[in-house]
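All remarks here apply to the structure that follows.
The complex appears here without one of its protein chains, the remainder shown in place.
Chain naming follows the written order as A, B and C, and within any one chain the residues start at number 1.
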Amino acid sequence: MKLKPRNPDFVTTIHKKLEGQYFMKLVGFEITDIKAGQITGRLKVEQKHKQQHGFVHGGVTATLMDIVMGFAAYSLVEENQGVVTANLDVDFHHPGITDELEVIGKVDKPGKMLSFCSAEIYALNGEERTRIATAKSIMATIKGG
Amino acid sequence: MKLKPRNPDFVTTIHKKLEGQYFMKLVGFEITDIKAGQITGRLKVEQKHKQQHGFVHGGVTATLMDIVMGFAAYSLVEENQGVVTANLDVDFHHPGITDELEVIGKVDKPGKMLSFCSAEIYALNGEERTRIATAKSIMATIKGG
Amino acid sequence: MKLKPRNPDFVTTIHKKLEGQYFMKLVGFEITDIKAGQITGRLKVEQKHKQQHGFVHGGVTATLMDIVMGFAAYSLVEENQGVVTANLDVDFHHPGITDELEVIGKVDKPGKMLSFCSAEIYALNGEERTRIATAKSIMATIKGG
Partner (left out) sequence: MKLKPRNPDFVTTIHKKLEGQYFMKLVGFEITDIKAGQITGRLKVEQKHKQQHGFVHGGVTATLMDIVMGFAAYSLVEENQGVVTANLDVDFHHPGITDELEVIGKVDKPGKMLSFCSAEIYALNGEERTRIATAKSIMATIKGG
């Protein structure tokens, strides 16, 4: 489905928003591609992202999923609107054993009030891409950017 | 429901596990109480935990929820077993506007293979406690601590 | 939390709505108690409610959960408003082996736009009550009764 942004400057607006994403900066996550209704990002995995078994922490995975889906929804609202996560739901398929993660979030069903989004996260190991988790979220549109 | 630990040393075992929780350390989250099937923790909220509107980042909320539910499930498995999150599902009720968060995670329905857990997170503002989110998770028991 | 209905005639309004609940009638589910923000119902379990192992069908469980949470949310909206289920999420704890089910649905966090609800379903066997599933839902408020 081709999604149409209602704010023509959504890329600029998202870049401005990213400046205030302090927790995202703490994690070190980078947005690498911004399209209407679809956001991609990458994370270089370091020890600080891990839990006791050496796997990527579930909280990191959830954080990246939330960010790409939130901005995917945000790319489709009007200029004077914002979005908040109402529900975030993550299914963990495989332990995250990797030096780099790629995350893609998109809007599956946009709406005036609610947007249904989904995301996938891949462990990159050389040529191999393993989908380690999927997520979905319900984003609620609010007044005010 | 009174929950019985199968590993009598579960408190010690959890303290050992916490040493390897690098992402939890990056976030600065502290476990304040460990009971069989119930874990409590607190976070002093700083700018690094926030998103662009000054609210606690949804990824922080999801991370704290995952940790307390994971260790709640872990407190009930056998000594040579571990747990992994199969599903994490967070409902966001209110924006997190606070200097301190309290999180409580517990096991609602323990099982040999799967444990159903839930969690609540409160924004502490003086005497006031506002529940800003609830979560549930399905934790899968695995071999090996 | 004491929940206040905004439509003082919510009990009458719900009884009227129930007349058009054809699928609920097909299932044979009865609402036994209507309070502001909390709905209870019972089902006499027959062969038609079962799956191939003789357990209550998951679709029956999901249906009862959806109904009690939907009417719980509906009990709190204004007279000229309705609710629709945006998300329904059911965790199955135990197989349903019983002649009668009791279901309780309530609103955990009411809101103008979204209501977060939860439900529990019990298998009744003589004196014993076994919680066989829990559910949660996000109900969206819409214009028009």
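Please note the rule applied: a residue touches a chain if its C-beta (ideal position, glycine included) is under 8 Å from a C-beta of that chain, and two chains touch if they have at least 3 such contacts.
Because the structure is predicted, anything quoted here is derived from the model rather than measured.
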item: Candidates C:N7, C:N87 or C:T141 - the one touching the absent chain; value: C:N87
item: Selected from B:N87, B:S118 or B:T134 as touching the chain missing from the view; value: B:N87
item: Missing-chain contacts mapped onto chain A; value: 89, 91, 93, 108-109, 116, 131, 134, 136, 138
item: Where the missing chain touches chain B, by residue; value: 86-87, 89, 113-114, 138, 140
item: Positions on chain C contacted by the hidden chain, ascending; value: 17-27, 47-53, 57-60, 62-64, 66-67, 70, 82, 84-92, 95
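Quick note on the criterion: only the chains that are shown with their structure count from here on.
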item: From chain C, the most remote chain by mean C-alpha position; value: A
item: Core chain by centroid distance, with centroids computed from Cα atoms only; value: B
item: Distance from chain C to chain B - Cα centre to Cα centre, in angstrom; value: 29
item: Rounded Å distance, chain A centre to chain B centre (Cα mean); value: 22
item: For chain C, residues that touch 2 or more chains besides their own; value: 89, 138
